[in-house]
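Just one protein chain is left out here, and the rest sit where they should.
Lettered A, B and C in written order, each chain numbered from 1.
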Amino acid sequence: MTKLLMPYITAGVRPDWTAYLTAFEDAGADLIEVGLPFSDPTVDGPTIQEASDAALARGATPASVLAELATISAGIPLVASTYANIALRPGFAGALHAAGVTGLIVPDLPLDELAGLSAAGIEVSLLASPATPDDRLAEIGRRSQGFVYAVSVMGTTGERDRLAPSAAALAARVKEVTDLPVLLGFGISTPEQAAEAAVVADGVIVGAAVMRRILDGAGPAEVGAFVASLRAALSGPIAVR
Amino acid sequence: MTKLLMPYITAGVRPDWTAYLTAFEDAGADLIEVGLPFSDPTVDGPTIQEASDAALARGATPASVLAELATISAGIPLVASTYANIALRPGFAGALHAAGVTGLIVPDLPLDELAGLSAAGIEVSLLASPATPDDRLAEIGRRSQGFVYAVSVMGTTGERDRLAPSAAALAARVKEVTDLPVLLGFGISTPEQAAEAAVVADGVIVGAAVMRRILDGAGPAEVGAFVASLRAALSGPIAVR
Amino acid sequence: GRFGGYGGRYVPESLIPACQAVADAFAQAWADPGFRGSLARLLSVYAGRPTPLTPALRLSAELGVTVLLKREDLTHTGSHKINNVMGQAMLARRMGRTRLIAETGAGMHGVATATAGALLGLPVKVFMGERDVERQAHNVFRMRLLGAEVVPVATGSRTLKDATSAAMRDWVADADEAYYCVGSVIGPHPYPTMVREFQRVIGDEARRQCATELPAAVPDYVVACVGGGSNAAGTFAGFVDTDAKLVGVEAEGGSGAANGEIGVLHGFQSLFLQDEHGQIREAHSIAAGLDYPGVGPEHAYLRDLGRARYVTVADAEAIAAAVRLARTEGIPPAIESAHALAWVIDAAGTSVLPSGSTVLVTLSGRGDKDLTTLMTEAEL
Partner (left out) sequence: GRFGGYGGRYVPESLIPACQAVADAFAQAWADPGFRGSLARLLSVYAGRPTPLTPALRLSAELGVTVLLKREDLTHTGSHKINNVMGQAMLARRMGRTRLIAETGAGMHGVATATAGALLGLPVKVFMGERDVERQAHNVFRMRLLGAEVVPVATGSRTLKDATSAAMRDWVADADEAYYCVGSVIGPHPYPTMVREFQRVIGDEARRQCATELPAAVPDYVVACVGGGSNAAGTFAGFVDTDAKLVGVEAEGGSGAANGEIGVLHGFQSLFLQDEHGQIREAHSIAAGLDYPGVGPEHAYLRDLGRARYVTVADAEAIAAAVRLARTEGIPPAIESAHALAWVIDAAGTSVLPSGSTVLVTLSGRGDKDLTTLMTEAEL
């Protein structure tokens, strides 16, 4: 099975943000995570906080970015991610549908509070963390949809020098409780780390490393090239098929 | 009986401070109050505080100013005034004698604490205030020496616009309990006030009004002239003989 | 973990075990007479409990209502925050945690946490919005003197909500060693319940004191200021089963309970000030401790039930009330507490608070930290 690559972008971070989605697709992304900016991104590290603030400062709203999203036609699945305060608002699922989004990640909406979310027809992917005990992990495996988001490290989103040792152990544990793909995220910053992650997981999510480049001014082509390098690493000789 | 005039000077206030004593004598003073400067003149108002500070800043000490006093030969009695902390020091009376001082005023050494003072051969004049009750006033009359210092007003030393109404009442009360001269002090600033005071008392003590002039730079002749004006007022038509 | 539709545990999966560990440890500790006895002793011999109930005689005469002040300003560190922090710090030690994390607005919770950390020998890291660091320099000094590390938070509105976010981020990165000492009745379960329980000492004491002080044993009104709402929650806990009318007073610019809409932030569902897109609004209050856009979930529930009423007070009214209490009773209150007083002053003699009523007001803290603000704003 081919390893899955899901790059992330904060919706609205730049006026031309949707152009990056096309670039990601062209670079070989399998899915794209589209972050809907929230005023208080408690799970995010400095990079994505900065991206959120930039998007909000530009006047981006969940409705406006979803409307922009509806104008492009992506050939790969789009997965929205946002915080519970946005996701629990009435009409949110409908807005996702209208924008062509098929999946959803809500990092501060754990298993326990999932019942409050109305998202019929949207695949809601749950997160698993190194601290999650076995019985709870099993339930996450049962109730997650689309894929399971394995949080490679205790902490917030953000680039890190090396893949955390906890990542491999967690990926293995998650794979035991689900048949869904297991994607590793949080701290995967380089093609090398992506390749390393792919040894144990079914794919990777790369957020801060992408956003750092965009915030530093890299255009769609340049960031697309970075995504392509991740794609190559995942498909290269290190990857265990 | 001639009304008595006792001008005051802070010893050591200027290098030539003893020259003022001669000028006072020449101007018709009957006695001179010589203030020995103390670091914390709690009974004095701003003018004499300033004079004390000036003397201390010049390095004046009780011993040094008394030594200077010994070098002049005054033809009228000299009355030292100072605070209890100076007056109660061993050897103080001897130093007064050596300097030719014959009287002493200690404003913070009331009747009750007089027993602690060793001043054999020195006339210790007590103060009476408008607040002093009758029985106590009688004892002050009995135990005072030389004269009784009637404090014309509740407050500190210092110039005032008018003679306090309490002054006349107090002078009359003191005269009833003693045969000593009753001198009014505190706030007598002008010849007019001196004359007014002399109606009810046997004389006046003028401190701040003298020191204000000295601090403002007036020399012995100029201040002597002021004392002479007080003298004239005391001997003039207003004064009741 | 729910108060009607509010509360819950909206945290990243990584923090679920940590929250559960706190919940389990608290449940166990709170059922343990040994723990409760140790805490009660510490509050007594160290923190100065019980605090007095002071009749505000001159103010009462002026207003025509009997005002009783519950004096949390007299506790060690100068605010009610110490009640909660002592409980949580002892819990952290019982759980074997090696350091404390806290967020702070006015700085009082930070000072209290730094104090507890020093007392128990636990290192403390306090997150504080940059704006609050500037306007509460006094408390920043105090925390540093106590040995705590103060981390200025430069994100967002640079106030309490951002400090809270930053604290949560620090916790998630070290959930095994660090204990997150939440400063109000907010956060994921069990914090809102636990903090209320640690603060109910205010209400329980006041209840007993009112029984001695008032002919009717219970006051007609019980009033407290509400930021996150811990001093109010603790006060109300002592009177929720009586006929006393409960009034929570928010800052006009931080009125989650009075003007908020349902939402989720910092791990709990409650009422928050937010725009039409679901973005949390910045709160704006002269009182750093009330400068929070939400309110503890139990307050949202009490509001829905109609058991408590939530009202707002403007900055200027709070300042005037602080000066007035200083000058009639010799008690300069924290600007937060002054909000509660300002409502009483404004309402006294109206149908909302009729003449002759008895009113318990919790003075959550002392005004020393606000002197500069008071002197500037009150133009004294």
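Assume a residue touches a chain if its C-beta (ideal position, glycine included) is under 8 Å from a C-beta of that chain, and two chains touch if they have at least 3 such contacts.
On a predicted model such as this, the values are computed, not experimentally measured, just so you know.
Visitor: Could you run through the displayed chains and say which ones the absent chain touches?
Guide: Missing chain, whole complex, touching shown chains: B, C.
Visitor: Specify the residue from the set C:K125, C:R142 or C:K245 that touches the hidden chain.
Guide: C:R142
Visitor: Quick one: say which of B:S81, B:T156 or B:T190 touches the chain that got left out.
Guide: B:T156
Visitor: So which of C:A21, C:A40 or C:A118 would be touching the chain we can't see?
Guide: Candidates C:A21, C:A40 or C:A118; residue touching the omitted chain: C:A118.
Visitor: Touching the hidden chain in the complete assembly: which of B:A19, B:L88, B:A138 or B:A232 does that?
Guide: Missing-chain contact among the listed residues: B:L88.
Visitor: Name, in rising order, the residues on chain B that touch the hidden chain in the full complex.
Guide: 38-43, 45, 49, 53, 56, 61-63, 83-86, 88-89, 107-113, 116, 126-133, 136, 140, 151, 154-156
Visitor: Which residues does chain C use to touch the chain missing from this display?
Guide: Chain C touches the chain not shown through residues 44-48, 51-55, 58, 71, 73-76, 78, 114-119, 121, 138, 141-142, 144-147, 323, 326-332, 367-368, 371-372, 374-375, 378, 380.
In this text, only the chains that are shown with their structure count from here on.
Visitor: Quick check of your reading of the touch definition: is the inter-chain graph here a line, ring, star, complete or other?
Guide: other
Visitor: Among all chains, which one's averaged Cα position is nearest the averaged Cα position of every protein chain shown?
Guide: C
Visitor: Distance between chain A and chain B based on Cα centroids, please, to the nearest Å.
Guide: The answer is 95 Å.
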